[in-house]
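One structure is given here, and the rest of the page talks about it.
In this view, the complex is presented without one of its protein chains, the others remaining in place.
After this line comes chain A, so read on.
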Amino acid sequence: MARLKQKGKAGAAKAYITRSAAIKKLQCSLADFRRLCILKGIFPREPRSRKKANKGSSAPTSFYYAKDIAYLAHEPVLRKLREHKAFAKKLSRALGRGEWSSAKSLEDNKPVYRLDHIIKERYPTFIDAIRDIDDALCMVSLFASLPSNSRLPPELIENCTRLSAEWQLYVMHSRSLRKCFLSIKGVYYQAEVMDQTVTWLVPYQFTQNIPPEVDVRVMLTFLELYQTLLGFVFFKLYTDAGLVYPPPLDLKKDQGGAGVGAFSLQDTTRASGPAPAKITAVEVDVRKVSSKDVRQTIKHITAASGAAEADIEMDAPDASAEEVDEEFVVHPSRSDPQSSASLPTLKLLADLPQPLCTTLFAPYTFYLSRETSRPIFEFLVRSFGGRIGWPASSGSGSPFEESDDSITHVIIDRPLVEKPNETPEERERRLRRKHVQPQWVVDCINAGKILLEEHYAQGKTLPPHLSPFGEYQGAYDPTAADGAAIEDESESEVEEVEEDEEEIKDADNAALKSAAQAAVASEDPAALRAAELAAEAAGVDFSVFEKEVSKSRKLSKKATEVGVETAEQDMNKMMMSNKQRKLYEKMKYSQKKRESERATLEAKKRAIQKQNKRDGKTSSTG
């Protein structure tokens, strides 16, 4: 006889362990268990049958893999946590007895755990680590913007600031930024590092308050892990790029609010040389471009586009003419001379994956107006090769002054105000530079080319800012729908007009049409004959009538065919199994939902367009 199978000795009952059982097994507190889970990346599992996994009980609990917990049992961090518990007891006793010296020596020998083995374990290869730094970057950039308090020590905030600056430095250095999106939540950046896309979200520069329902301990535990992970990742990235990690920080500049500029990238080869001062001078602007160079570049550009920079009035009609056949104009630059050649096929090219243009802003020099956010635009412009300066109110370390002649663009975000007392010099300078709103920079990056500044000029209503990350397949596309909807509308309008004319011309024509349709529908030769006679009496050409008949016949046939097909399909649904039917219903539901979403958006768009048109008409007439 086979051995009796005992309940709870194999299968799901063995493979899963409840949380409370796991805590009991590990002999640690719930807080420690949570900490371990976060650090080790252990998460609950959903057993196929909760009852089987929990000895027949269906009480709501979370399950872990028993093996995960078994591995946790000899985790060095767990041992350190236990040591820490003992240490805390000893320390409190020493303090209670007033044994200050022993308390101090205890404090000096406090057990501290390290996470490097966990990093290695969770991310066996560097690619794995890169793939998973999205959340880490989000968290670090969030904590970099938080105010320090008793729970968030200033060293932590400082470290987070340092890490986020190091990442930005690396992205700028390696020119790996690809996309950027200004959302209502913050700024999304997407970079491509080691062929992995890394997307992170940076909040706008405002003071954030930690809401009371957020457990800071959990966040801090995650942050602990993320800091270690980012440290190792950056170390690898920097050393692979031949840079010294950590990049030295210029304290004086940092106190001046230089932000990213306070760090200096240092080549490992040069690191041996004792010239730190020189190095800092080099790295403030990664590419040192002389103003002469820039001027030359500008000249080149203007020559190519055939427009003089000085007189904008002359330029304007030209630009609008260009606008008619194309949405934007590419300014040919030295970096990609092919762009001018590809002009006629731009529309085709837009559908293709955009070529990487990491030196997009290389020929330009930007100046930030003081109401724009310096960290965002400094990062964006510098990672695409541009030079950027800012007023002293946005922090120190600007490589040039506002009066610098090399400035080609001013990023400005304030309404247009007439300046009555403007010196001719200022006026000349204002006319020479292009004033654009911040969105222009981001849209250029996402488009992969320099867009026409006209639409983004200071004080203008901006074109909508779209997500560069795209939406799901078949979602509503605001740009594509634009043209189609307009065409549709125009078509329908034309039709309406035509119909009106027809109605006015010969009302009986419509009657004839309907008669023909009725005849076809009834499929009665006698009726058809009668209709033909009526048409003849009305004086309609026979060929016209024939056409009409065939048309309506086709229409009715199509309708019936479609009806028959759907009816057949409906009937065939009877033969589906229950599981298949449910799956089908679910898929149909989601399909319908997406379609309805799309339809509502399209309807809204149409309504808005109509409204706009009406407004335009009334304004023109009135």
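Operating definition for what follows: a residue touches a chain if its C-beta (ideal position, glycine included) is under 8 Å from a C-beta of that chain, and two chains touch if they have at least 3 such contacts; residues count from 1.
Note that contacts and distances are computed from a predicted model.
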| item | value |
| --- | --- |
| Protein name as given in UniProt for the chain not displayed, "AP-3 complex subunit delta", "Trafficking protein particle complex subunit BET3", "DNA-directed RNA polymerase III subunit RPC6" or "Ribosome biogenesis protein ERB1" | "Ribosome biogenesis protein ERB1" |
| Touching residue (missing chain; options A:Leu81, A:Cys138, A:Leu156 or A:Ile388) | A:Cys138 |
| Among A:Arg114, A:Arg427 or A:Lys617, the residue in touch with the chain that has been omitted | A:Arg114 |
| Touch list for chain A against the chain that is not drawn | 34, 37-38, 41-46, 62-63, 105, 108-109, 114, 116, 119-126, 128-129, 131-132, 134-135, 138-139, 142, 181-186, 188, 199, 203-204, 206-211, 213-215, 218-219, 222, 228, 231-232, 234-236, 239, 245, 371-373, 413-414, 437-439, 461-462, 464-467, 469-471, 475, 478, 568-569, 571-576, 580, 583-584, 587-588, 591, 601-602, 604-605, 608 |
